[in-house]
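Every protein chain but one is kept in place in this view of the complex.
Labels run A, B and C following the written order; every chain starts at residue 1.
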Amino acid sequence: MKAKQGELKVMTGNSAAAYGAMLCRPDVVASYPITPQTEVVEQLSRFHADGILDAEMIEVEGENSAMNACAAATLAGGRAFTATSSWGLVYMYDAVLQAAGFRAPVVMVNVNRETPGILAVSSGQQDMIQTRDAGWIQVIVENSQEILDTIIMAFRLAEDYDIQLPVMVNYDGFYISYLAEGVRIPAREDVDQFLSVLKTQPQRTIMDPTRPIGAGSHGLMTEFMELRYRHCAALDRAKKKFDEIDKDYGDFFGRSYGGQIEEYRTEDADFVILTSGSAVGTSRTVVDAKRADGVKVGLVKMRMFRPFPQEKLIKAIKGKKAVGVIDRSVNFGWNCGPIYSELRALTPEIGNIPILSFIDGLASIDITKPHIERVIDDVANAAKGKPYQAVTWIPLEERE
Amino acid sequence: MAVKKFSTKYEAAWSDADQLLLCLDTGTWRTKRPVVDKEKCTYCGLCAIYCPPQCMITRADFFEPNLNFCKGCGICAKECLRGAITMRPEGDFTS
Amino acid sequence: MVEKVKKLPKTFQYFKDEDAFAGGVAFCAGCPLELTLRLLSRVMGRETVIVGTPSCSAPVLYGQNVGAWHRLPYYSCLMTGVASSATGLTRYYKKAGKDVNVVCFTGDGCAADIGFQTLSGAAERGEHFIYVCYENEGYMNTGIQRSSTTPFGATTSTTPVGVAGRGKTTPPKNLPLLMAMHNIPYVATATLSNVDDFARKMQKAMEKKKEGLAYLHVFCPCPVGWGIESDMSIQVCRTAVKTNYFPLWEAEYGKFRLTTTVANPEPITKYVKMFRKFNHLNEKELAVIQEEVNQKYAFLKHLTEFGEHGQPAETPASE
Partner (left out) sequence: MKEIRFHGRGGQGAVLAARMLAIACVAEGKCVASFPMYGFERRGAPVVAFTRFDDKPIMEKTQIYNPDCLVVIDPGLLKLPTLFTGLNPNGTLILNSAKAFEKQPNENLKLAGVVNATQIAVEEVGRDVPNTCLLGAFAAVTGWVNLKSVQACLSEYFSGDILKKNLRCVERGYNEVKVTKWQ
């Protein structure tokens, strides 16, 4: 069975997010506007006003309330969606932790933007990084079509009986949130069918008002540990489940994204670069150009960041001579990129090869083709056994 | 080694009174015990209404505390308009 | 032998259900909070979803993985997320076509301070649930710290009396009045000495929440935190009403009505002298409290002269 080819429409990443959410028929949408996410809220409100979206729209007075309302709605048995960015994500942090601990299957779009400290209305993945230990599933996507498709996959992952976890779909603010591309909009009935698998599963525990049941009870001693263990186990299961859902999606809609990670020209590569978000697309073109020049470079796209796709990364990188990681955020206290430092934890499995950290793209600085060429050149040299610099803040060095 | 057995029934931190209704022996907290003078009791019910643990048992023509739960706060004695309830030290009683 | 009435008092007619709580639960002896919750469960009935937070009520309202201390459906929140979580629950129940009585139950610290934004937001949006704030004038569970509803002069662990300290230096936030200013369907104050009044207001809140948010502010003295004997709780409530320290009123869409009028209010000293928390106050400070009570009451009286949404009442005040 294959889905109909959906209507092609030029839309921004934000609009694609709103379409993705609308197609999944959420019962409750609660959100608060923040640049560069605002368009998601506006578009959903428009859908509601036009009668296309039959959901309870809650125009909350802050992001914290958005997350609490969504978490409660899912635990009452509903499907809930919200969207935020940066400071908004920070402002809902207590509720973000609570949603994960409650195993509330909320799907949230987070439009990556720099976080408080230095004022910047600009792109950066620091917000997502600062919530990486919240117990959520975190996915990073690279274009408008992938946003729409991934939100549909995210609902199936979040609400899966074996998972029951909130999912955060991340995409770069400005570079993707405002990027208008041609996007295929799946037909509603096809999305319904894709999600109908969930209806065949057992009913997860919900706030049934006729039962003396309590959500968020005290976890005492080993019971507390047991619930943490179950949470971690569910995150672990989410990796394989995400691959399966991605494959199902591909079989049905004709578009898939590789699941946890995507490997691009890695098979015969001597060395690889690893990155996420909008930098992936540009990196593909640079890798193609370098390949044309005879440089055997490959690209790994980090799609799932939490849970960390360690098995997939080991498989992709083991045997390569070097890796360069481009991070659009920093790892405070380690003075390097966060994805880089997490990859380094896999050194025993991938072997003691040079791993290089590149920090780029903070505060909407463009991760340009020359920047990526430089990354490839540096990693190529390291792969040849030449000395290398462990951490490079590309734009700061390039300006000299 | 993976954990195979869980003591919690639910995947998350749910509680379920159908599974177990927890209860404390708050009767043991008491240092004073309310004693009802059945003769003085007019059955007005104020003691039962104001009792925080709501443990006044409605008998045919008087009220008396459920000593399993009565914490001995003394509100019933204080609020009784007829002075029908007195607080007596627990030490005076053998059971 | 005295004559027996042989008929249970009127209050019992308000009870719809048996007490939903286990016989023994972890509230201090004489705590009006325990009474408030048990009465609430009897008046509102079993199918009432309670939304609450870490507070003195939490050790009882929260379950413990396997079991629970009561038979009410319960949703635990952080203090920032009570009214917003209740919003999520009620909106979904509405979408699913279920008519559910959702009741937020928090202390004054949550309602007036850290959870006020979400409460105010829910009131403005007209969410269909009841918010019950039990007012014990501070953070009692964490060890008697001041909240924004702690009265002027009160000693708490964060406003202690010492060589320089004289207790809290500012007057309390008038939370029920603030809620009434949201022009919501129903706001009422209540206390445990006037149980019939409290029960009636709970019933009315259940009706009025069909139109939007209903807010109940329940005066709940803390025997431990305020320094009173455990048998004095109800007496304190009664005195608070009789001195006009805590007037009983209700407001529907901003139309105020006193539900209990005190013919000859007693001086505030009668109330203040009941607790340790005001022991240090001098004449001047007592006068400040008396003045504050007088002013608040006069303002409230004035408000009763207006109709719904602040329109002139049908029978305007003379002058």
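The definition used in the following text is that contacts are C-beta pairs under 8 Å (C-beta built on N, C-alpha and C of every residue); 3 or more make two chains touch, one makes a residue touch a chain.
Please read these numbers as outputs of a predicted model, since none were measured by experiment.
Considering the complete complex, the chain that is not shown touches A.
Among the residues A:Ile151, A:Ala269, A:Ile326 or A:Ile367, only A:Ile367 touches the chain that is left out of the figure. Among A:Leu97, A:Val121 or A:Ala233, the one in contact with the hidden chain is A:Val121. Touching the chain that is not shown, out of A:Leu23, A:Ile163, A:Ile176 or A:Val191: A:Ile176 (per the contact rule at the top). Taking the complete complex into account, residues 8, 10, 12, 35, 121-122, 142-143, 172, 174-176, 178-182, 278-279, 281-282, 284-285, 364, 366-369 of subunit A touch the chain not shown.
Everything below uses one rule, namely that only the chains that are shown with their structure count from here on.
The chain pair with more C-beta contacts between its two chains, of A-C and A-B, is A-C. Taking the CA centroid of subunit A as reference, the farthest chain centroid is that of B. Rounded to a whole number, the gap between the C-alpha centres of subunit B and subunit C is 24 angstrom.
Centroids built from CA atoms put subunit B at 53 Å from subunit A. Counting partner chains per residue, subunit C has residues 62-66, 68, 70-71, 74 touching two or more of them.
In subunit B, the residues that reach two or more other chains under the touch definition are 7-8, 13-17. Considering their complex, residues 7-9, 13-17, 19-27, 29-30, 39-46, 49-55, 58, 61, 66, 68-69, 71-75, 77-79, 82, 87 of subunit B touch subunit C. Residues 20, 46-47, 49, 51, 61-66, 68, 70-78, 80-81, 83-89, 91-96, 98, 100-101, 117-118, 120-121, 124-125 of subunit C are the ones that touch subunit A when the two sit in their complex.
Touching subunit A in their complex are the following residues of subunit B: 3, 6-8, 10-18.
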